[in-house]
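Input: one structure, supplied below.
The other protein chains are all here in position, but one chain of the complex has been omitted.
All chains are identified by letter, namely A and B, in their written order; residue positions are counted from 1 within each chain.
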Amino acid sequence: MSEMGDRIAEALSRIRQEKPLIHHITNFVVMNDTANVTLHVGALPVMAHAAEEVSEMVSLAGALVLNPGTLSPAWVESMLIAGRQANQRDIPIVLDPVGAGATKLRTESNLRLLSDLKIAIVRGNSGEIGALSGAGGLVKGVESVAGVQDPIAVARALARERETVVAITGKRDIISDGERVLGVDNGHEWLQTNTGTGCMSTTMIAAFAAVERDYLWAAAAGLACFGLAAELAAEKAMGPASFKVALFDQIYNLTPEQLAEGAKIVELT
Amino acid sequence: MSEMGDRIAEALSRIRQEKPLIHHITNFVVMNDTANVTLHVGALPVMAHAAEEVSEMVSLAGALVLNPGTLSPAWVESMLIAGRQANQRDIPIVLDPVGAGATKLRTESNLRLLSDLKIAIVRGNSGEIGALSGAGGLVKGVESVAGVQDPIAVARALARERETVVAITGKRDIISDGERVLGVDNGHEWLQTNTGTGCMSTTMIAAFAAVERDYLWAAAAGLACFGLAAELAAEKAMGPASFKVALFDQIYNLTPEQLAEGAKIVELT
Partner (left out) sequence: MSEMGDRIAEALSRIRQEKPLIHHITNFVVMNDTANVTLHVGALPVMAHAAEEVSEMVSLAGALVLNPGTLSPAWVESMLIAGRQANQRDIPIVLDPVGAGATKLRTESNLRLLSDLKIAIVRGNSGEIGALSGAGGLVKGVESVAGVQDPIAVARALARERETVVAITGKRDIISDGERVLGVDNGHEWLQTNTGTGCMSTTMIAAFAAVERDYLWAAAAGLACFGLAAELAAEKAMGPASFKVALFDQIYNLTPEQLAEGAKIVELT
């Protein structure tokens, strides 16, 4: 663990020194939470969706989050405008395909973002990634009710096909760039009792992607950091809302040393 | 209380077993809170408003919440599309007429939803229901500043006229299907210190309506459950925000047995 641990601990330190701007075009449900998570981990958030400004805004950013969780066609257009500019400037894009598989609009919009843009990292639950990969998976609203059978194979195949990094979050998170595969075993079941914790983990990944250009490692670091904060917060939980307060406090208070020691990342190939 | 208590306790158990999807087309202010309340009571939330997907999304749902609290004409159109599909599939619609009476747009949009759709339950404060029923009532922003004189008569008359269940929330909640009238005496004054607690109670009603097809009882159960959680949470309140944390924790922690014992529902006719 020590070499890996040092690497992601150093990335956390870099986030706090460089304070990269994380430009989000995201859903209405989580905007406040993901802005706060961005701040707590040490980066700067901005939420901006107007077609008239997204290209200019993303030019200042260290990473771009595209999260069509309450999508409309106009917002998807803004995502494409921002994404093209991000690609031109080599700014990493992290895609959170919320609800892919639940409706045709969601599945097709996410596939279009994957096709038209160079996406650095896609993070979704097993049902969402299954819907995008054609490997099956059933999504009820935004919840995965039936995931893919073999997440390692699906993550690797989709990553290879789309030339991206794919992260499937679950009890063990599976991350692949098409060749390498990592597993992250941090996390806590309290996370499932709050809305938007998937979106928050995507924001954490984006903060790491802004300072760590090996996106496989950025994704693993973001998920380990978020999951570890959840583990530490769980001790103070009396229910979902007190857990969320403790989680946000803990993201802020987490030291690089704690992260180096507590991250549970395994190389699976 | 015991027969009533058993009935609503069983409904709460069914929510947690079946995890019905509650599709919300709701206002920006409360989206995060009502998504969380949906999860905490045991159901699954989805927020989706695009005209292109609402019909498909609602088809998977156990109930549909229409809450035009930050309405615009385009969102009202999406509500109508989703509502028509819900009606066709016999999925209950719960309407929260936020701010009816405050502006012409709000009053007319809510009346249109009531006219064009078969609404299972309408829940509003006294001023809002007064505005919809023509019985008077004054609304300042989204707050009832002067309610109806005789809530029982107004609820019963509006329920009969619109063939729906009407719930007027206040110190004693009054619920009628046009014939029967129930009163719910659960609740706590801390609820008034937070925004969106009316919207949250509507979400609770929708979760119960997804498993209990006698909508008079679904409305009473949702309000009793929410009000009881507030009573239990009040002990931990140091102010509005710590109350809200305790309320959300308590909704999650509330057992069917506690609900059976603590619900204060009275038959008024």
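Assume a contact is a pair of C-beta atoms (placed from the backbone, for glycine too) under 8 Å apart; a residue touches a chain by one contact, two chains touch by 3 or more.
Given the structure is predicted, the values throughout are model-derived calculations rather than measurements.
Contact with the omitted chain, checked across A:3, A:52 or A:90, is made by A:52. Only one of B:143, B:161, B:185 or B:231 touches the chain withheld from this view, namely B:143. The chain not shown here touches chain B at positions 27-30, 32-33, 69-73, 99, 102-106, 140-143, 193-196, 238-242, 245. One chain is missing from the display, and on chain A it is touched by residues 21, 23, 28, 31-32, 35-36, 38-40, 44-50, 52-53, 56-57, 60-61, 244-250, 252-253.
Here, only the chains that are shown with their structure count from here on.
With each centre defined as the average position of its C-alpha atoms, the distance from chain A to chain B rounds to 33 Å.
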